[in-house]
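Left out: one protein chain. Kept in place: all the others.
To keep things simple, chains are lettered A, B and C as they appear, and every chain counts its residues starting from 1.
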Amino acid sequence: MKPLSSIAELTTRVRAFAQERDWEQFHTPKNLAMALAGEVGELVAELQWLTPEQSAAVMQDEELGPRVRAELGDVTIYLVRLADVLGVDLVQAALAKLEDSGRRYTVEAARSSAAKINADRPPAS
Amino acid sequence: MKPLSSIAELTTRVRAFAQERDWEQFHTPKNLAMALAGEVGELVAELQWLTPEQSAAVMQDEELGPRVRAELGDVTIYLVRLADVLGVDLVQAALAKLEDSGRRYTVEAARSSAAKINADRPPAS
Amino acid sequence: MKPLSSIAELTTRVRAFAQERDWEQFHTPKNLAMALAGEVGELVAELQWLTPEQSAAVMQDEELGPRVRAELGDVTIYLVRLADVLGVDLVQAALAKLEDSGRRYTVEAARSSAAKINADRPPAS
Partner (left out) sequence: MKPLSSIAELTTRVRAFAQERDWEQFHTPKNLAMALAGEVGELVAELQWLTPEQSAAVMQDEELGPRVRAELGDVTIYLVRLADVLGVDLVQAALAKLEDSGRRYTVEAARSSAAKINADRPPAS
């Protein structure tokens, strides 16, 4: 089986999965947004007690790594399904926001602000 | 500019965006999972007072449609960034979960269960 | 055992629970906010496929009712623990926000707006 390379192909698969099971009736944007929130909650829960440094190494953990990967899969499934139902192109929506953010946070201002955050808010010892 | 068609290209763009701004230092999996939860919270908030039916027509609403699209963009950006930092292929992770769900919820069992939910839990009048 | 009547007493219990287990080291505001988000995600997941009407009757459901109650308990535990660690009085914070909202949404404006929402956004048929 050749690997899927695009959200478009995944979208088609997830749609078929729902259709086959008569689940389309439950897949309103409201319900899918809730399902997405539920899955993100599970993802957050996997990382909640880790230090930031431990979280950076989480995929090397035999037990936690596969669980984090599975939660990312669930989040992706519901995000892709929600976008399909709404008729939104996720990549285009993300790009539009990125351009918008680029105007609001120019490289110079952002670098200076990041440096300031580091200077002003040292980790409380 | 040709349209992006894959998560891979978006991932590269988001990574460059963070690098240019010295934001990589803040982008631990723990922090990015929180940012993702925050953005999903904003998405959910856009739909919270709508009926399921209203939510299905939300993209036709002049005011709400663009806001929902923007929130989906933000969610996608942080999801893609988190997966990049963790080294996880989102589409592959989603496919793996879909196959797993396919074994747990067979088409026959799921259809029968969906029918049962409708029969057992009529909307309270 | 007499019923607890205040958040203050619950706060003391939750604090002792954490102290006895050496869990205070994990209870930074950042971690507790994540734990709260995880529990709210579980609560949302219990209601995600229900219609609004079904959700209104959820406590009468033999299976779902106790689960919703348990999730509300978990959410309350982490919210109370987070407020304890931050030194915030939840009831006072809520009251302050309520007064603030009262100024922003006057009774007249809110009633008129609620009526308008009903007129402008009929459920899509």
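Here, a contact is a pair of C-beta atoms (placed from the backbone, for glycine too) under 8 Å apart; a residue touches a chain by one contact, two chains touch by 3 or more.
Treat the numbers as computed from the prediction; the structure is a model and nothing was measured.
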| item | value |
| --- | --- |
| Given A:23, A:49 or A:105, the one touching the chain that is not displayed | A:49 |
| Of A:18, A:37 or A:98, the one touching the omitted chain in the full complex | A:37 |
| Positions on chain B where the hidden chain makes contact | 26, 31, 34-35, 37-42, 44-45, 47-49 |
| Residues belonging to chain A that touch the chain removed from view | 30, 33-34, 37, 44, 49-54, 56-57, 61, 117, 121, 123-125 |
| Residue ranges of chain C at the interface with the undisplayed chain | 3-10, 13-14, 17, 20-23, 25-26, 28-31, 33-34, 36-37, 40-41, 43-44, 47, 50-53, 55-56, 58-59, 68-70, 72-77, 79-80, 82-83, 85-88, 90-98, 100-102, 105, 107, 110-111, 114-115, 118 |
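Assume only the chains that are shown with their structure count from here on.
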| item | value |
| --- | --- |
| Gap in Å, rounded to a whole number, between the CA centres of chain C and chain B | 23 |
| Distance from chain B to chain A - Cα centre to Cα centre, in angstrom | 6 |
| Chain C: positions in contact with at least two other chains | 34, 37, 44, 49 |
